[in-house]
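== chain A ==
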Amino acid sequence: MNLYQFCYGIVHWLVGLVNNIWYWLGDFLPWYFGDLFTAIGNFAASEGHLWFMTLLVESVVVVVIALINVLNFLWIFRKLSGRILDFYGPYYVGYRIGGWLQNLADGMKLFIKEIIVPTKADRLGFLLAPVIFVGSSLTILAVIPFSVDFGISTSESGEYVSAGALFALAAFSIAPFAILLAGWSSNNKYTLIGGMRSAAQMMSYEIPLILCAASVFLLAGSFNFVEIVDAQSGIWFFIPLFIGFVVFLICLMAEVEIIPFDLPEAEAELVEGWTTEYGGMRFGLFYMTTAVRSYAGGALATALFLGGWHGPSFLPDEIWFLIKAYIVFTVFMWLTWSVPRIRIDQMLVFGWRRLLPLAVLNLLIAAALKSGGWF
Partner candidate 1 sequence: MSEGDKRSSAGVVGIETAPSRVGENPERRVLRALAESFPKTVSEGTQLRPGVMRAKVDRSDLYSVCRTLREDLGFEHLTMISAVDYDDRFEIIYHIASYQSRLLIELISTTPKDDPVVDSVSSIWGGANWQERESYDLMGIEFKSHPKLERILLPKDVLYHPLRKDFRG
Partner candidate 2 sequence: MAEMWINMGPQHPMTHGLWNLRVKVDGETIVDAEPEVGYLHRGIEKLCEARTYPQIIPIADRLCYGSSLTWSHLYCLTVEDLMDIEVPERAEYIRVMAIEMQRIASHLMWLAAYAGDLGLAVGFTYTMRDREVFVDLLQALTGSRLTYNYPRIGGVAHDLPPDFERDTVRAVQYMEMRLKEYEDLFDGSKIFMMRNVGIGILRKEDGINLGVTGPSLRASGVDYDLRKDMPYSVYPEMDFEVVKHEDGDCYARYRVRMDEMWESCRIIRQALQKMPTGRWRVVAPRNAPVGTGLGRVEDPRGEAVMYAVGDGTDRPYRLKIRSPIFVTVSAAPKILVGYKLADVVAIMGGLDMCIGENDR
């Protein structure tokens, strides 16, 4: 049973239950109201409405599970930081589960803080930027399935969005726009420089990122995640496309803005960069969204290069997928804490002069493999 069927079952049962009450209520009314009731009930039970409601329920399920994952990610992030950086990490809140509740406590604390909009800020932009940032990041999660069965599919047979991988990459690259908007509208020099850096930085990493993804699309012959992962049932793409895999991971680190590439919020020189003026739960949302993006980046790398949910059958597919995504994330953290921050001009040089040629080379390798008939 896939997620669509599961959610369809729930929706079907709920609609039936509500309709029963609805029709029973209708019996007490005069005939002209009763007919209207019957018409509404019939519409609710119609196939189109059930499909729509199923999609909604699917989205809720996927996002909730993704957010629980994000809590896990944050917890792993903190514990792993502690292991690497020689401190304990979260410990007391949720003592018996290794401090897992610390993030919830932090979130609660951020929730009750005052929301401040600077007087001279551009109010619309200031309020819109977090929405765009968080919204676009959560959208990525919608198209990445955990397995053939678990993902937002649009029909009973498990069809996925046909250009899911493209959609995910597109949604990924909306964030620099939100950062630029936030940086400009906060009316603060640090945030402005942070926003500008984000825009400049995006140019340098986005193109190699997409080129590396393109080599995968070339080998798999599809933009659909399920088909891409199916194409890796024999050999995972990171073996033939190793250069592309490394470049992709580096670009993903730049995409999720963690330390060698966290230039827009370089805390040593720009205070907190583009998030300087944001406080309270908005800051909490940014913090959470960074984890969402790390998670989405790990999931993307897993689906495109690491064979997705393929793995020995003693564990369910979904677990394999998550394990791989967690491993990618762990590597990110490991790198983050062991290298200093790069400078913005060095970042641009690195992106244009190193990553881009390597990505093109990788694309050529992919083309050769494809035309040679190995894939």
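Miscellaneous remarks
Please note the rule applied: contacts are C-beta pairs under 8 Å (C-beta built on N, C-alpha and C of every residue); 3 or more make two chains touch, one makes a residue touch a chain; residues count from 1.
Selection criteria: all candidates are chains of the complex that A comes from, given by their letters.
Model, not experiment: these values are computed from the prediction.
Between chain A and the candidates 1 or 2, touch in this complex occurs only with 2. Contacts from chain A toward candidate 2 in the complex involve residues 81, 84-87, 189-190, 193, 196, 259-260, 262-263, 266-269, 271, 336-346.
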